[in-house]
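First comes the structure, then the notes that go with it.
Here the complex is missing a single protein chain, while all its other protein chains stay put.
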Amino acid sequence: MTNLAVTLNEKTWYVNVDTAPVAENTWTLQVEGETLNVRVPFSNTTAEQIEWMIVNNHPFEIVFDPELRWIQTRGRTHRVQVRDLDVTVARPHSRDGRIKAPIPGQITRVFVEAGQTIEAGAPIMILEAMKMENHLVAPVRGTVSSVNVAPGARVNLNQVLAEVQADGE
Amino acid sequence: MTNLAVTLNEKTWYVNVDTAPVAENTWTLQVEGETLNVRVPFSNTTAEQIEWMIVNNHPFEIVFDPELRWIQTRGRTHRVQVRDLDVTVARPHSRDGRIKAPIPGQITRVFVEAGQTIEAGAPIMILEAMKMENHLVAPVRGTVSSVNVAPGARVNLNQVLAEVQADGE
Amino acid sequence: MFKKILIANRGEIALRVMRTCREMNIPTLALYEASDQGSLHVRLADECVLLDAPGGFMNGGAILDIARAHGADALHPGYGFLAEHAEFCRACENAGITFIGPPARVMEQLQPKIDALERVRAAGIATTTFSMPCADSDAPLMTAEANALGYPLLVKSCRGGRGRGEFFVASASELPDALARAQQEAHAVYGDRRVFLEKAILPAHQIGVQILGDAHGNLIHLGEREGSLMPGTQREASNQKLIEETPAPSLTPKQRARLWELALEIARVFGYVNAGTIEFLMDDAGNFYFTEVKARIQIEHPLTELVTRVDLVRAQIELAAGAPLALKQADVRLDGYAMQCRINAQDPWNQMLPSPGYLRRVRLPGGPEVRIDTYVYSGCQVPAEYDSLIAKLIVWGADRAQCRQRLERALGEFKLIGTATTLPLLQRLVRDAAFVDGTYHTQTRVPQLEMDAEAPQTVRDLAAAVALYHERAQQPLRAAIPTRMLSGWHRASRTLPE
Partner (left out) sequence: MFKKILIANRGEIALRVMRTCREMNIPTLALYEASDQGSLHVRLADECVLLDAPGGFMNGGAILDIARAHGADALHPGYGFLAEHAEFCRACENAGITFIGPPARVMEQLQPKIDALERVRAAGIATTTFSMPCADSDAPLMTAEANALGYPLLVKSCRGGRGRGEFFVASASELPDALARAQQEAHAVYGDRRVFLEKAILPAHQIGVQILGDAHGNLIHLGEREGSLMPGTQREASNQKLIEETPAPSLTPKQRARLWELALEIARVFGYVNAGTIEFLMDDAGNFYFTEVKARIQIEHPLTELVTRVDLVRAQIELAAGAPLALKQADVRLDGYAMQCRINAQDPWNQMLPSPGYLRRVRLPGGPEVRIDTYVYSGCQVPAEYDSLIAKLIVWGADRAQCRQRLERALGEFKLIGTATTLPLLQRLVRDAAFVDGTYHTQTRVPQLEMDAEAPQTVRDLAAAVALYHERAQQPLRAAIPTRMLSGWHRASRTLPE
């Protein structure tokens, strides 16, 4: 049995999940006192392959964000947060000052130099891919500690392009 | 290097295949003196997952029968036979007298009894599936040695339904 | 309008009905049996209920119970199953649940097929020639009836529909066996052993006229559909249409006008309400013979939707709700040509054996004037428990030549990998001279699948492709998925003795 707090549309639901299925492809959950039957296709499906569920008599085609920040169903999108009540340590929210390439592409413009102080949200550089310009901005207020690329550079995914040292660090 | 005889549309082509690709996704073949370049998508694709090839400048979407009795492309179907010239022993053609269920389904009629002599092609029984009747017939001329099911029986794939002992065996 | 519609069907037609319901903002309640839980008609419904009752979709009582328990105030039967079951239609009316189709008083006139034929004949319209009905004990009587009608003839169920319980009889010696089989099948499918004989018309054209009628006495037609191309010989039971089209290529404009007029006359005989099809055979001399009224949505209804742009399911729902017809006859515009292919999970290389299983890849055709109605998708199961229709491809063209070219083009884009399908047969058929010319009839034989001519260079390239496939297949598998494991038991259908 797992105890979860699921926040959806700003309301939090406390859910108990039986760890084993009650029948083939069928799980039982308690949501605030009520018991729900959930059918999931094919018992050997990984979570990422789940495309639909039937909750009692309600079928849902669901696209789950793999990191469970949102789900989408029936043309609507919902923000989601899940907390495992049996796990007390929250994962730290990583937020360093490294500007990494979010996608591969080409640097077309660089707006900052090393040593410059900048506000959070200030433009750092432009990365072009799929015929679109993507503006990379400072994640925090601070000082540019390095700029590693010049306009025209082709960059790979996650390549560190620049670094900003946050104020007060 | 593998040497094959490929019979297609009643014409036989002698083909030499280099066992390793010449470039990523690209193989070289010699067909009757001419060298052809063949591009196959994604080098880690198994044969069964191959859906298309580019032979020189000709793209083909091909459906390969997994046993290579036929291929289909551009709305046309071609019978095929492949012989590995370096392998001298042909696989024996298995042809016993057991009538197995080619699909799961229900037996609706049985036309024969044990001990009865029948001609090749004579009706043995009817197996219904997908709302269709499928007539199972005798593979050889001979004597029905056993009938294992009665009308109404639900049968599984490959279940032996009856046996015919061929004349002269 | 209705608060909730229960769809008492599955597969492509359940999805077809659901699409219109969604466009009308009417919630749907789907039914499914366990083997069918991954079908799109379940995934896309607003609500779904497991139908866990003997007889499944034929169990009208269980289905009505579900409708009541879940607050459905209307029910769409699709085609097949309970679509033309007058008793079920009456039971819905008694339960206060609107049956989306003709009212029970119409169904009750049409269900006894001989009575219906006699009433049409009495109205002065030619029908096929038929015998008395026959229960088990009347076999000697039927021999006399058969001799009176003359051979060849057909044995048909008195309840009929869906081509089941229908057998072709070439000569007297075949009659007893055909009677026995027809009675057995009629009993199994319709719960009624009675059959009758009908004189065969060979060759013929099988043409149906789509009609719409409201409860206020308005009646219109929406042109005809021809479905004379069938896979097997008349003597085979699985005599399903492969390709249908509109307008019927076999009709002259004068014949066409006459046919439409006849259809409206026949519909009036029964006080027909809702959507239906008046079916005829046309002989070589151009004479029409009424055969039956299909009191339901037909598999080939999209043809009419493509040339009229009328949503027939929406019309069914509106008419069942008592609305007057939205169109007058003069508003119906029949524009261009449409053709439909039925793609079945059957193996054309192996006696059209059913081929259910796992569909690894589904890629649908697209582009201008191409419509697909299907319940399959990449990674789905085709259940063995239902009929083999998995997809319909329907195309429109400004003229018949463009329409046929588009059909051929779209078939070439269709990709179904995992189970055997009738695609190769259809691709062959659309290039057949009788189809290209529009001169086919019910006796036109479907060409055998065999080697196809190609340019020598293409054959050489294909030989190279085959050699490389063979070479790769010899190598140890490198990918993680053993496809052969996933692809289901249909592979073994080859072991059928020849």
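Order of writing sets the chain letters: A, B and C. Residues in each chain are counted from 1.
Criterion: a contact is a pair of C-beta atoms (placed from the backbone, for glycine too) under 8 Å apart; a residue touches a chain by one contact, two chains touch by 3 or more.
All values derive from a computational prediction rather than experimental measurement.
*Asks:* Under the definition given at the start, what are the shown partners of the omitted chain?
*Replies:* When the full complex is considered, the omitted chain touches A, B, C.
*Asks:* Quick one: say which of A:Thr117, A:Asn134, A:Asn148 or A:Gln165 touches the chain that got left out.
*Replies:* Answer from the full complex: A:Asn134 touches the omitted chain.
*Asks:* Among C:Pro152, C:Pro249 or C:Gly412, which one is in touch with the chain left out?
*Replies:* Only one of C:Pro152, C:Pro249 or C:Gly412 touches the chain omitted from view, namely C:Gly412.
*Asks:* What residue numbers in chain A mark contact with the hidden partner chain?
*Replies:* 2, 4, 6, 8-11, 13, 15, 17, 19, 27, 29, 31-32, 34, 36, 38, 40, 44-51, 53, 55-56, 58, 60-64, 66-80, 82, 84, 99-100, 102-105, 129-134, 136-139, 157-158
*Asks:* Which residues does chain B use to touch the chain missing from this display?
*Replies:* 25, 39, 41-42, 51-52, 54, 57-59, 61
*Asks:* Considering the whole complex, not just the chains shown, which residues of chain C touch the missing one?
*Replies:* Here the touching residues of chain C are 15-16, 19-20, 22-25, 44, 302, 305, 309, 311, 335-336, 361-364, 366-374, 377-379, 396, 398, 402, 405-406, 409, 412-413, 415, 480-481.
Keep this in mind: only the chains that are shown with their structure count from here on.
*Asks:* Return the chain label for which the distance between chain Cα mean and whole-protein Cα mean is smallest.
*Replies:* Closest chain centre to the overall C-alpha centroid: C.
*Asks:* With chain centres defined as C-alpha means, what is the inter-centre distance between chain A and chain C in Å?
*Replies:* Here the centre of chain C sits 47 Å away from the centre of chain A.
*Asks:* Which residues belonging to chain B are in contact with no fewer than two other chains?
*Replies:* In chain B, no residue touches two or more other chains.
*Asks:* Which parts of chain C, given as residue numbers and ranges, touch two or more other chains?
*Replies:* none
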